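The excerpt is restricted to a subset of chains, each kept in its original location.
Letters are used for the chains, namely A and B, taken in the order the chains are written, and counting of residues starts over at 1 for each.
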């Protein structure tokens, strides 16, 4: 049983649920002129929304892969992460510097349990 | 129960199936002198083959991570994606600019249900 939740763009889903696993991805929805800290906080808020759509929440996140456009700003991403994460239930996490389509400077892919 | 499907290179598999999940990766098999559009279309055809080996198909893809060597060519990758994807069953997808081993300019990692 696969349940798909449409995003803003055709031909991809913002979240997909299958059995007891949930897969979701987010960027900041209005990224222009916002900092790494702000974009990360907004992307994490989108992750919260998508998890809720799927009947999950951040306490059940298994893995998070955080892609940033400038690895030197990892500290600012971490600041938003540390404010947001469920510290009693932290996911496995990797943070990687990649090229993203401007104006996005952070994109987050999450796997969670339901 | 884990089933592994060998690729061209020793010490890694082109696809691995476990319970009702399938994991597969593809590049274009003959990438020399081919464009982002062509390499993407060929890599997606390999994904189709691997999913078939595992008893799955593109309507059951949960997630796709598309790695491109030049994020400015994301539009050309998208053109191949949009022609190929099952629009009624779109996966969660992320597209990231990374360094790939030449002559590869696109590599795609997929998780699917069986």
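Keep in mind that, in the parts below, a contact is a pair of C-beta atoms (placed from the backbone, for glycine too) under 8 Å apart; a residue touches a chain by one contact, two chains touch by 3 or more.
These numbers come from a predicted model, not from an experiment.
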Total copies in the full complex, given that 2 are placed here: 3
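Keep in mind that, in the parts below, only the chains that are shown with their structure count from here on.
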For chain A paired with chain B, centre-to-centre distance based on mean C-alpha positions, whole Å: 22
For the chain A and chain B complex, residues of the former touching the latter: 2, 4, 6, 10-16, 18-19, 21, 23-25, 67, 98-101, 107, 109
Contacting residues of chain B [partner chain A, same complex]: 20, 60, 62-63, 65, 71, 74, 81-82, 85, 87, 89-98, 111, 113
